[in-house]
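With one protein chain removed, the remaining protein chains of the complex are shown where they sit.
As written, the chain order gives the labels A and B, with residue 1 at the start of each chain.
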Amino acid sequence: MSIFNMPLIIQDATAVEVLAESVKGDMGMLWMLISGILVFFMQAGFFLVESGMTDSKNAVNIAMKNFLDIAVGSLAFWFIGYSLMYGADASGGFLHWGGFTFSQGAADLFFQTVFAATAATIVSGAIAGRTKYTTYAIFSIIMTALIYPIAGGWEWNGGWLNNTDIMPAEFIDFAGSSIVHSVGGWAALVAAWMVGPRIGKYLNGKPIEMHGHNQMYATLGVFILWLGWFGFNGGSQLAWGGADSDAASQVVLVTNLAASAGALGALLFTWFKNGKPNLGMTLNGALAGLVSITAGCGNMTEGGAVLAGLVGGLLVVLSIGFVEKTLKVDDAVGAISVHGVAGAWGTLVIGLWGVDGDAGIGLFNGGGAAQLGAQAIGVLAYAVWSIGLSYIFLLILKKTIGLRVSEAEEIAGLDISEHGSLAYPGKRQREID
Amino acid sequence: MSIFNMPLIIQDATAVEVLAESVKGDMGMLWMLISGILVFFMQAGFFLVESGMTDSKNAVNIAMKNFLDIAVGSLAFWFIGYSLMYGADASGGFLHWGGFTFSQGAADLFFQTVFAATAATIVSGAIAGRTKYTTYAIFSIIMTALIYPIAGGWEWNGGWLNNTDIMPAEFIDFAGSSIVHSVGGWAALVAAWMVGPRIGKYLNGKPIEMHGHNQMYATLGVFILWLGWFGFNGGSQLAWGGADSDAASQVVLVTNLAASAGALGALLFTWFKNGKPNLGMTLNGALAGLVSITAGCGNMTEGGAVLAGLVGGLLVVLSIGFVEKTLKVDDAVGAISVHGVAGAWGTLVIGLWGVDGDAGIGLFNGGGAAQLGAQAIGVLAYAVWSIGLSYIFLLILKKTIGLRVSEAEEIAGLDISEHGSLAYPGKRQREID
Partner (left out) sequence: MSIFNMPLIIQDATAVEVLAESVKGDMGMLWMLISGILVFFMQAGFFLVESGMTDSKNAVNIAMKNFLDIAVGSLAFWFIGYSLMYGADASGGFLHWGGFTFSQGAADLFFQTVFAATAATIVSGAIAGRTKYTTYAIFSIIMTALIYPIAGGWEWNGGWLNNTDIMPAEFIDFAGSSIVHSVGGWAALVAAWMVGPRIGKYLNGKPIEMHGHNQMYATLGVFILWLGWFGFNGGSQLAWGGADSDAASQVVLVTNLAASAGALGALLFTWFKNGKPNLGMTLNGALAGLVSITAGCGNMTEGGAVLAGLVGGLLVVLSIGFVEKTLKVDDAVGAISVHGVAGAWGTLVIGLWGVDGDAGIGLFNGGGAAQLGAQAIGVLAYAVWSIGLSYIFLLILKKTIGLRVSEAEEIAGLDISEHGSLAYPGKRQREID
């Protein structure tokens, strides 16, 4: 198959075509592998953001949840998830199956594995500080092995969302604003709502700010996530060579622009609103900018990407307030807003000012409403699926082993009660031993 | 243009040449994109070095400045800076312009953007702990949109420094010892001098050591910067394939050797001088080694690179003392010495023992004085430009909105006074709310 391995007996022009295809395949695999490695590193970013934005008495628990996400996630997705996502169509684009330990090549399996681990991790932060480790462990497996991959196949395995017999247009979600981020974000919403707020979060129905313990970690974490996102979005081109090189480079460029605009939007918004530019919101703004361009990074002009990210950065500030004050859901790190809301926004914006090459496909650039309709259907489908299945599985977990630790355990901190060690051991640790 | 996209009707030998060029272009783009991603990550390194080497009461402010550098920098360089740097010659190699949102390809624009953000960030550390956030924000835009790109075009867009009608030889600055680092370093000098020392830095004219708050952050930051520098220098080959692969690999190799020699130089120097090897100086020595090879990484033997880095590591220790004690300029992180002084040294050393392939071009290896002259002119030109423009813009800022926060704000820390939150929130944060 590869020209490097075949005897070059076809000494004519065909050999050039074979070589061109072979090299393109090799370069594409290289880019996907490097991108996958970058996406893997996002786990470290999530760990730092989530632990930094929450109390130090729960930081070991967050580390243990992140290790579980990547460890169990990698194994579960390898064993069953990838097959459910990229196997053969089993029912008109809704279900796919390829057998256990199914694979279409190691580079692709690895790349898709680290994506799956990301979806699970999003839930972790929202329910920090009061959720049972066992419960989280089981839900993390369900997320990576079932909820995410089945829904992922709808779009990325040529499933029903690409079927223009039932859709007004082919749904577009290049790197997963909906498939990864809003699926994770809506699951986080259900989980945070069902598990209930942390003790002390609400006083007479009004939210009390519960500070994180280390904004330096959160900042480093966002830089690492931003870094990893270049692989997340850029690698989703799934190829390199010729037009694909230009396209993937453009994806990286607009990803950086949208993140910048998201950070700047939240920074300026808090500055005008509160008189001081706020770090926590700037960090969430950068992430929201990244999520906002994840679906459309192959279908946005540079200016459009800046605008998409900017709106994402403003939206996330409003949404965090809405979730906390109006919905009265305690999301410890803003995951619902960053991944769920900005994920929906990033999917819809393609229908507003998206492009396909030089042609406008959005409502505001002459593309009509078909694409916006397709995007809305996709957003809705992923929301219904994620909310529905998360609700069912979490309800089962609630009725059986329970979602939440005891009040005493929560006050002591999950690090001690669930793991028996502290993030920053010292004298206090010796008392515990 | 790309063979992957053209119908392969030219079934003769020309197709091989076309494919060779096409693949070379694709590989070059891949290397530049990956390098740009590594350079992006340097922002995290700068954040950690600067916050670790300064007081914890100003760490949020440093994070906010770093986010501003990359966010505003990315947008400003995309909108105007890249055009001023890589647009068409507008005045004999001094000014360039290509229109707003000018681009010569996404991979190049992205790579150059993260370079521009670096130049701005250098200033941040030097003036930590007492500078107004608004002022810094405006200066950061000016740096990325005007000061850096205009001067960058002099060399990297075939500007006047390459013109042998007016220069004794073509100026060499492969990856920006002068263009990025000393431009940033001299701006830091002007800014630190104009904004004045932190309260408590000088007692009866003698400098008091003001410790950072976390040397672990600073250490991690230097490792990240060293990592990113492989992209900074290696990616500046701007190509991959054939001789370019060898050249870029050699650049990475000598970059690592010079950094090692710089770290070792400073480590041993402080050991002999003070009886104990010092971490802070070793970190600055590694960075100085990296800056010292940035201009010459394409024009140095391996032994020459070791020597260049070693001298850089010694120089930085001497220079930090000189800036602090003799100039009485309070540079909170040693940025003037690491980037300005080592940047000048790294540019000049090409004229001392630089090579061009197998031929010596330096004074000490039979190359005559022409190259040294050219390097000196370049060093001087970038110093004059950066000092001049920084002075003008900072003077305007001083006369209008002011450079410095009030004494009470400085003592309270910029995190509280400028951003209303702490790096390590806890009980004290709750009192502030």
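The working rule: a residue touches a chain if its C-beta (ideal position, glycine included) is under 8 Å from a C-beta of that chain, and two chains touch if they have at least 3 such contacts.
Since the model is a prediction, treat every value here as computed from it, not as a measurement.
The chain not shown here is touched by just one of B:A192, B:L267 or B:I293, and that residue is B:L267. Among B:L257, B:A374 or B:A423, only B:L257 touches the chain that is left out of the view. Shown as candidates are A:M53, A:V72, A:L290 or A:I361; the residue that touches the absent chain is A:V72.
Contacts to the hidden chain, counted on subunit A, fall at residues 2-5, 8, 11-12, 15-16, 19, 22-23, 25-27, 29-30, 33-34, 36-37, 40-41, 43-44, 47-48, 51, 59-60, 63-64, 66-68, 70-75, 78, 101, 105-107, 109-110, 113, 133, 214, 217, 418-426, 429-430, 433. Of the residues in subunit B, those that touch the hidden partner chain are 12-14, 16-17, 19-20, 23-24, 27, 30-31, 34, 38, 209, 211-216, 219-220, 223-224, 226-227, 230-231, 234, 240-246, 248-250, 252-253, 256-257, 259-261, 263-264, 267, 274, 276-280, 282-283, 286, 302-303, 306.
Here, only the chains that are shown with their structure count from here on.
Copies subunit A and subunit B of the same sequence differ by a rotation of 120 degrees once their CA atoms are superposed, given in steps of 5.
Per-chain CA centroids place subunit A at a distance of 33 Å from subunit B.
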